[in-house]
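A single protein chain has been omitted from the complex, and every remaining protein chain is retained in its original position.
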Amino acid sequence: MNEIRIGIVTVSDRASQGVYQDQGGPAIIQYFQEVLNCVWEPVARLIADDQPTIEATIAELCDVAQCCLVVTTGGTGPAPRDVTPEATRAVIHKELAGFGEQMRAISLLKVPTAILSRQTAGVRGQSLVINLPGKPRAIAECLDAVMPAVPYCIDLIGGPFLTTRPERIAAFRPKPA
Amino acid sequence: MNEIRIGIVTVSDRASQGVYQDQGGPAIIQYFQEVLNCVWEPVARLIADDQPTIEATIAELCDVAQCCLVVTTGGTGPAPRDVTPEATRAVIHKELAGFGEQMRAISLLKVPTAILSRQTAGVRGQSLVINLPGKPRAIAECLDAVMPAVPYCIDLIGGPFLTTRPERIAAFRPKPA
Partner (left out) sequence: MNEIRIGIVTVSDRASQGVYQDQGGPAIIQYFQEVLNCVWEPVARLIADDQPTIEATIAELCDVAQCCLVVTTGGTGPAPRDVTPEATRAVIHKELAGFGEQMRAISLLKVPTAILSRQTAGVRGQSLVINLPGKPRAIAECLDAVMPAVPYCIDLIGGPFLTTRPERIAAFRPKPA
């Protein structure tokens, strides 16, 4: 049995302290409920903007919880407490620069401040890790920009076979040459 | 009083030796005179394409002169003496890859050699550092591509409140979620 688990990491000092409610994590769960048509299970975490904690959480979701996909929300901007990209780079084995480029390009059609986002993505073992913005309204926008490539990426790194609702996201798998 | 100082660093062996006149520095000063409608003060430097000198100059403008914004012109190409991006990366604490991506994308609409530019940007303490090309005619083009996001970036890193002439550049500050 090859269960599909998706790690969802909300990175926010204030949400993790209960100052306000986490909105990013639930927005991501709702997104995958709408988009995936395979059976999957969320593994959610809510942590502070602390680099060692973010690193340990991503690594645990990849290595122990065996999530084939780990998405983070928050901590990608230029402010001093924004350290999610640094933490991500510290624990991935291969960086996939195209994810950040494409998410910024799509966000840029909406807001010129998209260039301030430092979000990236990469592979750790058999898991794909993707940074998303903190604002709930930008999460679906960014995921839509990269989601067609996610199932094939997970195939390539030896993960389970993800399927999407084609009317929502057309997962693309190239035909063998 | 929170004075707005902008560091302007012309990086050019020949201009710094007096072989020809610095055109990039004055083009940047003119740009901000046209675009900003707050009171600001330029702090200009003219230096050689020498990595330790560029590093020390950017650091001094951020830390001692307390410029909230430092822009460089020159030294971003592939030639052996082009070392401005290396120097910038050595002194920034966070790289903002979206600036380079967007400036190259905009320049690419004009010239296919835009892909040769290695310009980047990043944050050092409470200062934003941006590399611009050396050619005066490309400076306004690149600044126009990123300027709408600059005032909000400086807000986020704890700098002063910059305002622009809206008919020239519409500074974008997202509304709180």
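First chain written, first letter: the chains are A and B, and each begins at residue 1.
Note that a contact is a pair of C-beta atoms (placed from the backbone, for glycine too) under 8 Å apart; a residue touches a chain by one contact, two chains touch by 3 or more.
On a predicted model such as this, the values are computed, not experimentally measured, just so you know.
Visitor: Looking beyond the chains shown, say which of A:Val111, A:Ala140 or A:Ile157 touches the absent one.
Guide: A:Ile157
Visitor: Among A:Asp13, A:Glu95 or A:Glu141, exactly one should touch the missing chain; which is it?
Guide: A:Glu95
Visitor: Using the touch definition up top, pick the residue from B:Cys38, B:Ala79 or B:Ala170 that touches the left-out chain.
Guide: Once the missing chain is taken into account, the touching residue is B:Ala79.
Visitor: Name every residue on subunit B in touch with the hidden partner chain.
Guide: Touching the missing chain: residues 23, 77-80, 82, 86, 97, 100-101, 104-105, 108, 111-118, 135-137.
Visitor: Using the document's contact rule, name the residues of subunit A that touch the chain not shown here.
Guide: 94-99, 101-102, 105, 123, 128, 146, 148-149, 152-153, 156-158, 172-174, 177
Just so we're on the same page, only the chains that are shown with their structure count from here on.
Visitor: Would you kindly tell me how far, in whole Å, the mean C-alpha position of subunit B lies from that of subunit A?
Guide: The answer is 31 Å.
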